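Of the protein chains in this complex, all but one are displayed in their positions.
Then we have chain A:
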Amino acid sequence: MTQQLKMDEVQPRLLDETGQGVLTTPLDRPEGPLKVTGTAPYAAEPSLPGMAIGVLVGATITRGRAHVDAGSLRDMPGVLGVYTAGMARNPAQGTANAAPVQPEGFVQYHGQPVAVVVAETFEQARDAAIAIRVTYDPEPGAEVDPETASHVDGDPETFGSFDKAFSEAPVRIDATYTTKGHSSAAMEPHAALAAWKDGRLMLRASLQMLKYNRNEIADAVGVDPDKVRVLAPYVGGGFGSKLGIAQEAIAAALAARELGRPVRVVMTRQQVFEMTLRRTETRQRMRLATDRDGHIVALGHEDRVSNLPDEVFSEPVTMATHFLYAGANRRYHHEIARINRPGAGSVRAPGEAVGMLALECAMDELAEAAGLDPIELRLRNIPDEHPETGQTYSARSLAACLKRGAERFGWSARRAPGERREGEWFIGMGVATAARTNSLGESQSRVTLNPDGTALVETDMTDIGTGTYAILGQIAAEMLGLPRDKVTVALGDTDFPPAAGSGGSWGASSSGSSVFLGAKAVRNALAEKLGCPPDELRLQDGIATGGNKRSAIADLLDAPISEVGHIKPGETAETHSSASYGAHFCEVAVNAVTGEVRVRRALGVMAAGRILNEKTAASQVHGGIIWGIGAALTEALEHEPRDGRVVNRDLAEYHVPVNLDVPDVEVEFIEERDDHANPIQSKGIGELGISGAGAAVTNAIYNACGVRVRDYPALPDRIFPHLP
């Protein structure tokens, strides 16, 4: 049986009535011990009998045709084959549901895979992949600089009369910000193991959205999706880079079919940087103006991003700008430069992660221009309704987060720029809003209650390190009145009911809602067996009570009860603007000699509807804030100025923050239920922590030393030349 719900109206808060008490509590992840002992098998680890190993070959020109000379490997030991047909240019974009571009030898960026070399051993394949002779017919027209690109797409969009309002306003700022590209840089490189049997493909891979990935790989290799099974039980970080099927999986599947043997392909660390989708660099012009009372009257956010020719995705830089602050007159102009750098795609919080680096820094500049405290400016501009669509807001605790954060952080001790100094260090504080759009994706899962008092949750949802195993088990246990350890959660297999997948911060709420619905159907069946109306049923510690009856749950069952929960987005997504909100606070020290920055304290006060597990939720915010520190201070993909290739293509040179860059990060949640979001009243949290976090850092830098960094990241040489 399937319990289906289309989210057309507010649902009762059933999870506030249940009594098991396992939801929200900060329980450990059930799979944690496997991961920390190295026994959770990641995609590169399982072997199959007869397995061969493939290594991808990257192009060494920026644009043109590649000719791969397989014969050049004739004398290389162990080489089994060289495959070029069907190689993907770049990974599929998130939710593409179809194969990515397979350009058959036409190169559009330096590093694009043009072949996979398969050999008996990894060492043989890797050596042969370097030895192989590839000749090129370079084509003119390679462009690698987004600023000078000849092909730029995009149109302006205006609400009200921006130019007039901006030019007549008494308080204005006009500032341009830039951000460098970022790499998801997940710890686990992209990896896949493909095996064919009787025309059916088994793909073990590292992926975020299996329902879509199955269709993508099926399309890429030209088989029906029912002939494909995709498995991804453990994923060592995705951050967007594993949303869509990537080159290594397509290469493994094609080579395995040709060779008639299972094939594993793992990207090298360098290839992860060169071939997977990057977060675009951006240039953003912010024009903000207020009236004399600090109310925004004009808001302009114009941006330029880049991508390969004909990729449909473009970084939605102004995502949060649309709904965050009031102002009747608004202007946007989103430009997409078509260039020959590696493809651009979603990286953790596409839109907000970079857009809010500019918006929230501009708000700090505007506050100063208006003579207002930056928190006060934000509070004055929280709109009553969506300034562009007129939608009502669903639960929105922004003001509460800002106020609570200010109190806990000691914001009132903040001084004017340059006034606090400890030895060689300038000290300052910064604030920024956190906001990340919330959504619900269609999702299904099967919940089975067994006569022995255990339960099983099955869905093709993934756990990319976020805590899905933990929270889906908690929701089922809470609904079924079972201790958490009586529930087993099985994920990452397309033989299970299809879920929304991990991405866009919608995973927990979407798959969680489906588990809720499945469990609710099981409850209804139990109520019937107990002989009480469903709304009188109480389940706790394996005991069912209701309508003056009481029974051990196990005694009610002679066979398992299995129900599929199925959630679909509905009307509430149209009528309401839904987002998670929060406030970032940060204290930095800036070295007066070198301009080096150290973050001394960071606090995030967040509200994201019902918190499903306080520990995994806080981990997401921690991680997000650390990413924000990276975006603010250290992370930058550097492209060769002449050929566009990524020059810092390993973790020594692409600087994610290290322990010493990260202070104790404090996280606090504000109690909230979002009734319009979904039937469990939760919202996305995986990307909230990064959204705005970096701007709190640069705002703190300004407050410390009076240097306004508008070009991210704030490396020493962006600061010291402006110091006394």
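Throughout what follows, a contact is a pair of C-beta atoms (placed from the backbone, for glycine too) under 8 Å apart; a residue touches a chain by one contact, two chains touch by 3 or more; residues count from 1.
In this section, contacts and distances are computed from a predicted model.
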According to its UniProt record, the missing chain among "Xanthine dehydrogenase family protein subunit M", "NADH-quinone oxidoreductase subunit I", "ABC transporter permease" or "Fe-S cluster assembly protein SufB" is "Xanthine dehydrogenase family protein subunit M"
Cross-chain touch to the chain not pictured, restricted to A:D127, A:E188 or A:E216, is A:D127
Given A:E376, A:D541, A:E638 or A:D711, the correct residue touching the omitted chain is A:E638
Touching the hidden chain, out of A:E407, A:E424, A:D452 or A:D535, is A:E424
Among A:M187, A:A416 or A:V593, contact with the omitted chain is made only by A:V593
Of the candidates A:D495, A:E653 or A:E671, the residue in contact with the absent chain is A:E653
Against the hidden chain, chain A presents residues 60, 123, 126-127, 130, 268, 270, 424, 593-594, 596, 598, 633-634, 638-642, 645, 647-649, 652-653, 655, 657-661, 715-717, 720-721
